[in-house]
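Of the protein chains in this complex, all but one are displayed in their positions.
The letters A, B and C name the chains in turn, as written, and every chain counts its residues from 1.
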Amino acid sequence: MFDKFHEECGVVAIYGHTEAATMAHLGLHALQHRGQESCGIAVSDGRTVACHKAMGRVADIFTPDTLNKLQGAMAIGHTRYSTAGDSQLLNAQPFSINCIKGQIAVAHNGNLTNAAELRKMLEMKGAIFQATSDTEVILHLMAHSHERSLPDALRDALLQVEGAYSLVVLHRDGIIVARDPHGFRPLAMAQLELAGDRTGYVFASETCAFDLIGAVYLGEVEPGEMVIIDSDGLRRERFYQQRNTAHCVFEHVYFSRPDSLVFGRSVQLSRERMGQLLAEACPAPTADLVVPVPDSGVAAALGYAEVAKLPYRQALIRHHFMGRTFIEPSQAIRDFGVKLKLNPVRDLLKGRSVVLVDDSIVRGTTSRKIVRMVRSAGAREVHLRISCPPTLSPCFYGVDTPTKKELIAANNSVEEIRRFVEADSLGYLTLPLLRRAVDDAERLDFCYACYTGDYPTDIVNISELLAAPRPSAR
Amino acid sequence: MFDKFHEECGVVAIYGHTEAATMAHLGLHALQHRGQESCGIAVSDGRTVACHKAMGRVADIFTPDTLNKLQGAMAIGHTRYSTAGDSQLLNAQPFSINCIKGQIAVAHNGNLTNAAELRKMLEMKGAIFQATSDTEVILHLMAHSHERSLPDALRDALLQVEGAYSLVVLHRDGIIVARDPHGFRPLAMAQLELAGDRTGYVFASETCAFDLIGAVYLGEVEPGEMVIIDSDGLRRERFYQQRNTAHCVFEHVYFSRPDSLVFGRSVQLSRERMGQLLAEACPAPTADLVVPVPDSGVAAALGYAEVAKLPYRQALIRHHFMGRTFIEPSQAIRDFGVKLKLNPVRDLLKGRSVVLVDDSIVRGTTSRKIVRMVRSAGAREVHLRISCPPTLSPCFYGVDTPTKKELIAANNSVEEIRRFVEADSLGYLTLPLLRRAVDDAERLDFCYACYTGDYPTDIVNISELLAAPRPSAR
Amino acid sequence: MFDKFHEECGVVAIYGHTEAATMAHLGLHALQHRGQESCGIAVSDGRTVACHKAMGRVADIFTPDTLNKLQGAMAIGHTRYSTAGDSQLLNAQPFSINCIKGQIAVAHNGNLTNAAELRKMLEMKGAIFQATSDTEVILHLMAHSHERSLPDALRDALLQVEGAYSLVVLHRDGIIVARDPHGFRPLAMAQLELAGDRTGYVFASETCAFDLIGAVYLGEVEPGEMVIIDSDGLRRERFYQQRNTAHCVFEHVYFSRPDSLVFGRSVQLSRERMGQLLAEACPAPTADLVVPVPDSGVAAALGYAEVAKLPYRQALIRHHFMGRTFIEPSQAIRDFGVKLKLNPVRDLLKGRSVVLVDDSIVRGTTSRKIVRMVRSAGAREVHLRISCPPTLSPCFYGVDTPTKKELIAANNSVEEIRRFVEADSLGYLTLPLLRRAVDDAERLDFCYACYTGDYPTDIVNISELLAAPRPSAR
Partner (left out) sequence: MFDKFHEECGVVAIYGHTEAATMAHLGLHALQHRGQESCGIAVSDGRTVACHKAMGRVADIFTPDTLNKLQGAMAIGHTRYSTAGDSQLLNAQPFSINCIKGQIAVAHNGNLTNAAELRKMLEMKGAIFQATSDTEVILHLMAHSHERSLPDALRDALLQVEGAYSLVVLHRDGIIVARDPHGFRPLAMAQLELAGDRTGYVFASETCAFDLIGAVYLGEVEPGEMVIIDSDGLRRERFYQQRNTAHCVFEHVYFSRPDSLVFGRSVQLSRERMGQLLAEACPAPTADLVVPVPDSGVAAALGYAEVAKLPYRQALIRHHFMGRTFIEPSQAIRDFGVKLKLNPVRDLLKGRSVVLVDDSIVRGTTSRKIVRMVRSAGAREVHLRISCPPTLSPCFYGVDTPTKKELIAANNSVEEIRRFVEADSLGYLTLPLLRRAVDDAERLDFCYACYTGDYPTDIVNISELLAAPRPSAR
């Protein structure tokens, strides 16, 4: 309902816990914000791999009954945001298949930029595709590999794909996780202390999943690294030579939960730092107070208020009991959509000059509604501050973004945007400051393509991709 | 899941809008926090009264299909929290009946303290009761009244009942709303500007319902007042002589949404004031930062931080994607229940001395889990501050409270509670300060019975009530 | 979907079986043909009465989970067909209430002809009505009764009502069943042999319910009789002086299951006898074979074939996998509705002259479709034979019938009907023969009002009833 970029998935993997599916399900619960349209869990008991997936949210799909049927000590899970066109069970993950290598299930966060080419090549070899997701390509590449062992076949497959992937793979006897050489999407690793001094392992897109199930964070799966766990223990292996790291900075700006470590950094601290730098660069001298657009603007607003020495006030309240559909009366309610989610506290805003802190402006229409809401609650001035640079370019690494045409900043100056959103002033965090906020000023370990159009990988078919409808999610 | 007192209902009424049911449904959406187990809407098109109610949340129950069947320009709605024993559709509201006075639907927030006596008396007269709710009593009293007109019959009924009620009544030709002489529960009134210079009216438990549908707040329905609207227009009538006002202070402490005006006051401002006074009275000299228990502790924590001149940090993140049930693995997860909802931001807490601000301690078990969570995230010290006095006594005016035996403060000193919740220090806002926070220090317009045991009405059967299972909700 | 009169309910009662709800549920399963829109069970464990009811079929509503919550050794159950206007949960039975006499649940098959008058009188006394069903009237009469004991109060109530009722009543300590003085609707009684030489009792609309649960048929509850069972044992009591018996003959013609005894007679034998007499009275000399319209025409067709010495052939096959809705293609399929249920066996019909035996013609449209279907499957001649007289008049005793205007036989001669249904000949069983078929030729123990318009009770408001939309079902 909000006009945001959408994270396209979360993944989790469990090894060595007798109730692996239950643990995976809790992990998915913690990752629910990364995708709410379908989810699934595959589990192995050492003999066969079973899988359950469905459209909907984790808490609705995984009932005690369902979980009881998923017995085994190894599991992977996936939660998915799907783009309009392909909201089908068919594309829900994990994908679970049989091939010459045995039973394999896979769940994927990211997007392959050469999926279409690979798919054509595989179809020439006789492959049949049941879904539109690019993840199926990886399975076919594994199945066609001449390598005997699963880790070797997976490496073989990954050397052929381009783009972003944080991958969890389950087979009868173990799990393998892998991350693309650029490390676009996060993938963290943790340890479970179990009864009888046994150790279990957990992998997840974000560390908030570890906190819920009481696992101890060990660090990131490295870009270009594969971690193989089976009865022989855990082995880490670099399957790809060093390449430039390109962590998605938007994970810190908006996607991830503030209580997570992502790429080894606290998201909350990154956001507070963004707010602090934003206050230095774009002050609002006449302002009386700082108000976040909840929930994602909260940390940056706190940072802004601290540096600006202005009171921080939660003058917009977010309503969390959401349903799928609401009927608007035919005699239309002004700014209906935003009102369903946000409501101002008038007594805090009346007659005040407000710095409103948000994390992004996508099309601009939602921002305008929020500015109007604050103003009509009595604010004298509204100074909009955005905790990252203007978003100019679509993402091809696993984020659902509008086309360039729809992105207001791709087609308008900051002053034009200000006028459109009806703010008294508008300030964006600059790219150099964003890089400082995530401690990436010296190095260049993050991907900023959505702010720069400068993609960290060669995308041969980029013109096609830009013209096409949005890539299918996973 | 959290150990809180529970508000037991929200009500809404619409007069004069051609899509009254849709408007009522939006109003209920805004009041969803007041009760999430059942909801219903009754509507009149001037000929008959139709009603739809079901178990579940507003957004799930009122589909476009359902709303389309509820045609008419007058509607009332209800959302209900139900206590364990009577979670049945039977008790869902509005109640809609036929009697000598015609078709009547009624929705009620509050609790009648003499319902049992009235019920016995009515049964002696041949009345049959289908539900366990006390609201049915009001309908029977109206049906048995010798008064001809509905407003007269309602007045007749209300003069016989004791206790708390904010009542919305729908009949074929109009609506009537009424509030008990003590004004225990809130009931506000607003105006809808409609096409063609017509005016509509809205009544709701909280003003956040007005904001969503774009109605303009006019003020409170007065204690002991009845507002009658039909084709003759709107009439306000005092049906009960002046009695001592007794607004439920817990509406400001916890129940109501911070963006609402309740009893004519901003809830957010009350809570910030509670935090400010709490900081003065219970400072934490060694503390490094102030952290709220979200979401209800946020405003008080902001007030506390302001006065204490300590940084305010959102170091506990609340997870909003909740389902009904979660399976805990048999190898139990420490403090599982709280972890499903809250997670600490370790980097903000590590090595710090923390003031943790919450709005209440009921049984103490949840507070202990939260203190432990903060400590195990690395906090050096945890100073728990509660933005109201210890809760000692159950409520008989429409709040679902545990029995005295279960209330930790009814049976333990503050020091004992501190030890139980494992905090380094524990401070409560005193009653005089709470009264100052809601500007009730001079007058005595609020009910503080849950902190004092001093009930503002005579409750003849109080020993029975205290012994009995909790009163049925509405 | 078929154009039939509809039975409006089935009732069951269980006393003395530790799993009374489960037994009641099985009984309702056997009575499912008597009403498929809602059903419910109320149960008493000697302390309280619990009730569960919902829209839908027995097998869908009473899951193991639901039944487990209905503990107790006494139960009543109800299955209901509802007319268009009032298909609401509100009218589902049993009704379960509290009143001065305690908790009472009641389920009712039949229709009270003076319900409107009683309702007005009760409303004058302050009664409130939640449903539109006339059964609620009985509960109010009981609650208003000055009699102390429940059986006395029930007798008091029944002496005031007119019309048809087979009633099962459950209270905390026992059950009471009662049947109207005319015995319009059936109500049979059986015994359950239980472990430890204990005896249980079962009451049901039809004996097929006894067969399923292994109860031994004892006989009918007599018209004007009340059977009271509680810890003092079973007592039978005549609460009304002898009146002319008026069993609904349509129970034997169509409603009841052929494997039931109804009014003490085998339904199957009655129907075979109707067919035999029909063959004598309306032979079809040129016919080659006899074909029933399944399922209800089967027994009469067998009787017809036997006497006519013609082969009996099942040349119309009924399809039993029915759903609620089917989309007809816009390029319409001829006689779509009937085709969904029936299909001819061409090889049996080709070139043959067919006697088609059905149990009734209501509006005539369905009969015409069936005649056409048989003819287009190749039949040379179609001779339609109906196993009862033309239906002329609506029923006010618990059957859902169309208005007089819609009844083809009320407005057309037999020859006109024949032409309308496009049959080569048409024959009805005459009233005298129908009476012979049910052994009622000498006496007059059955109600034939739907064939004669001669109602066995005075219906003071009959002109109103005839003008009004159909009476609400129960």
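One rule holds for everything that comes next: a contact is a pair of C-beta atoms (placed from the backbone, for glycine too) under 8 Å apart; a residue touches a chain by one contact, two chains touch by 3 or more.
All values derive from a computational prediction rather than experimental measurement.
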I'd like to know which visible chains would be in contact with the absent chain if the whole complex were considered. A, C
Touch with the missing chain holds, among C:E19, C:E123 or C:D358, for C:E19
Touch assignment to the omitted chain, from C:R257, C:H383, C:R418 or C:R435, lands on C:R257
For the full complex, which residue in C:M124, C:L159 or C:I333 touches the chain that was left out? C:I333
Mind pulling the chain A residues that touch the left-out chain? 89, 95-100, 123-130, 139-140, 143-145
Sites on chain C contacted by the missing partner chain, in the whole complex: 17-19, 22-23, 25-26, 29-30, 32-33, 36, 57-60, 62-64, 67, 194-195, 208, 211-214, 257-259, 266, 268-269, 298-299, 302, 306, 311-315, 317, 319-331, 333-334, 339-340, 343-348
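What we mean here is this: only the chains that are shown with their structure count from here on.
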Removing chain B only, and moving nothing else, give me the connected sets of chains. A | C
Centre to centre, using CA atoms, which chain is the farthest one from chain B? C
Could you grab the centroid distance between chain B and chain C? Build each centroid from C-alpha atoms only and quote it in angstrom. 49
Chain A and chain C have mean C-alpha positions lying a whole-number Å distance apart equal to 61
Among the residues of chain A, which are close enough to touch at least two other chains? none
